[in-house]
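Of the protein chains in this complex, all but one are displayed in their positions.
== chain A ==
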Amino acid sequence: MTGRFSVSNLGARYGRAVVLHDVALPALRDGEMLGILGPNASGKSTLMRRLTGEMPGPGDILLDGRTQREHGREGWRRAVAAAPQTPPAPSALMPTELMWSTARALGLALSDAELAARIEGIFDELGLGAVALSPLATLSGGKRQLVGLALALVRNPTLLLLDEPTSALDLHWRLAVLDLVRRRLRAQGGLVVAALHDLDLAARYCDRLAVLHEGRVLAAGCPAEVLTPDLLARVYRVEAEVSADPEGRPVVRALRAIDPGKGD
């Protein structure tokens, strides 16, 4: 078997508006991370919702040789966990309570002590230990986004889906979160699909990239193949220079926005 995860012919629509057309993603091997790039409204979040299974539609999503349907609702829920872009709501709930109720509502087979240890370990890695028992409403947006990630991690999924996991984070945590995700892949295997805004982070942390534009995949492959000045001009409408860092990964320097009137 070449890959653990592949996606082909994926479609999605809201009412009559088709938002994903025949999307195919690069196949992933164990321990790999796929970055989904694309400007706003290109279909990244919709793609994520198709992958979580919360949105129906045509297409084949294959994980470990079985389709999403063959996994069944329960099986998919066990194998796949997502951190949506919206962080957990600012309620009086404590992060620990939210983690606990998630684990129990989804029926994770862990004793109280095991569950507490797992939650504590995740909180320590994400710097949430000090706010583990504070109301979510008192946490910053960045901290709440980290709680959102923790909610996905506590389920210990085979496939981890991240929708803009670093959008509310400061520079330190942007890197720290992606480091953590990579570390987890190295240590225990598994797969990650992350929708990302930041091209350099995507190039640095992902093994494969796919670029969405108006619901279609315009380019897919390894970062150096995908991130070219031509593509950036077409998809992001910017004039950009692409150089390589010492390890050969592309580094993007956007120069200026291409005049909207003259774009395609």
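Criterion: contacts are C-beta pairs under 8 Å (C-beta built on N, C-alpha and C of every residue); 3 or more make two chains touch, one makes a residue touch a chain; residues count from 1.
Quick note on the criterion: contacts and distances are computed from a predicted model.
A chain of the complex is left out here; the name its UniProt entry carries, from "Iron ABC transporter permease", "High-molecular-weight cytochrome c subunit A", "Molybdopterin synthase subunit MoaD" or "Septum site-determining protein minC", is "Iron ABC transporter permease". Of the listed residues A:V18, A:A41, A:A137 or A:A254, the one in contact with the hidden chain in the full complex is A:A137. Contact with the omitted chain, checked across A:T46, A:T102 or A:T166, is made by A:T102.
Checked against the hidden chain, the listed residues A:E54, A:E225 or A:E241 yield one contact partner: A:E54. Remark: the omitted chain is touched by one listed residue; of A:V18, A:A89 or A:A257 this is A:A89. In the full complex, chain A touches the omitted chain through residues 49, 52-54, 73, 76-77, 81-89, 91-94, 96-98, 100-102, 104-106, 112-113, 116-117, 119-120, 123, 129, 132-133, 135-137, 148, 151, 161.
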